[in-house]
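For chain A:
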Amino acid sequence: MNAHLPILEIKNLSKSYGAVKAVNDVSMHINRGEIAGLIGPNGSGKSTFFDCSTGLARPDTGKVVLDGQDITGWSLNRIAREGRMLRSFQKTVTFKALDVEENLIIAGQMFTFPTLASTFGLGKLSRSRIAALRERARELIKMAGLWDVRHQPAGNLSGGQQKLIQFASMLMPEPKLILLDEPMAGINPKIIERVVDTIQYANKSLGVSFLVIEHNIDVVTSICQRVVVLDQGAKLVEGLPHDIIQDQRVREAYLGG
Partner candidate 1 sequence: MSLTDTAPQARRRDLRIPLAAILVVAALAAPFIGTRYVTHSLIIALIFMLPAHGLNLLVGYTGLLSLAQAAFFGIGAYTAGLLAVHYDTPFYVNLLAAGLVSGLLALPLGIPALRLRATSFVMCTLGFVIIGQAIAKNWISVTRGDMGLSGIPKPYFELGPLSFTVTGTTSFYYLALAVAALGTLAAWAIVRSPAGRNMVAIRENETLAESLGVPTWRYKLIVFMISAAFAGVGGSLYAHYLTVVSPLTFQMYYSTTMLIIVLGGGAGMISGTVFGSLLFVGLTEALRVAPEVRMIAYGFCLLVLVFWFKKGFAPLINRFWNAIGGSK
Partner candidate 2 sequence: MTRTITRRFLLVSAAVVSTTIGAGSMTTVNAAETIKLGIVAPMSGPNARYGGFSMHGAELAVKDINDAGGINGMKIELFNADSQGTPVEGVSATRRLIDQDEVSFIIGDVSSSVTLAMQPVAEDAEVLLLNAASSNPKITYQAGVGGFKWTYRNYPTDENRALVVAKYAAEQRGFTKFAVLSVDSDYGRSAVTFTKKYLPDFKGEILSEDYYKEGEVDFRSVLAKIRDNGAQAIIMYGLADTTPIIARQILELGLAGKVTLIGNGEFNTEKTIKAAPKAMEGAIEAAAWLPQYDSPASKAFVEKFTAAYNEAPNNHAYVHWDTVNLLAQAIKEAGSADKEAVREALSKIKYKSPVGDVTFDDHNQARLPMILLQIENGKPSIKGAYTAEIQYPAN
Partner candidate 3 sequence: MFSTLLEQVVNGIVTGSVYAIVAVGMTMIFGVLRAINFAHGEYYMLGTFGAWFATDYLGLSYEASIVVGVLSTVVVAYVVGQLVMRRMVGAPAESGVLATLGVALILQNTVIFVFGGGYKFFSGGYIEPVSILGFTLAEQRIIILVVCLLVFVGLELMVTYSRLGMAMRAVSQNVECCGVVGIDVPQVVLRTFVLGAALAALSGVLTAPVNVSVYGGMGELITFKTLPIIIMGGLGNVRGTFVAAMILGIAESLVATYIGLQYRDTVGFATLILMLMWRPHGLFSTQARF
């Protein structure tokens, strides 16, 4: 693994749904240790781009290279498990019936027990590894400020708290890269701060790279080191956050969109 290479490189990605070209020949990269932003008006193809990069959808053409490895066509779970690239969803999702601790343990499991057989308890004795998993889950719960509710079913908690569970979950497997789909959507400002803190902590202390889709321009400018703008399925501009918000084309795209 070459430290100078980008952690993720997407080359000429295209995806059509019927006659609609949702993503048209988009290339971008994320540097190691970077927090990159992806913005664009509604319907500009951000989510499709995300889905195609993370294996939830299959791109028509193009290549996705993660840490020097071609992962085009890998399934979502394989990318997460073997590539350690995780993604969130626009809608907050947790395992609602399970408590916070279980949520986090599940998130870490496939990385502690990478083969199917080992999850069934075949092979090496796994009790100590489960204990380690639980230990890590508790640390992250503390960090996310969810300690008091750790035995509550996730579904009983507020939207913001569930969002935090989601973040904490994604940190369980010691990921290389996290793709966030509108992490600030529909949560109150207090939690926004908390989420921003968590992202920055993960980035600085744990060395996780990020790609963030976000509509909240303040958040984008405060955390992202570089921003890519999509419009009508194609890449419009790429640059530093404060340059981008001043860019005429970007303004037109948003207003005209």
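In picking the candidates, the idea was that all candidates are chains of the complex that A comes from, given by their letters.
Note that in this section contacts are C-beta pairs under 8 Å (C-beta built on N, C-alpha and C of every residue); 3 or more make two chains touch, one makes a residue touch a chain; residues count from 1.
Since the model is a prediction, treat every value here as computed from it, not as a measurement.
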Numbered candidate touching chain A, per complex, among 1, 2 or 3: 1
Touching residues (chain side chain A, partner candidate 1) in the complex: 54, 56, 75-78, 80-81, 86-89, 93-98, 102, 105-107, 109-113, 116, 118-121, 126, 130, 169-170, 173
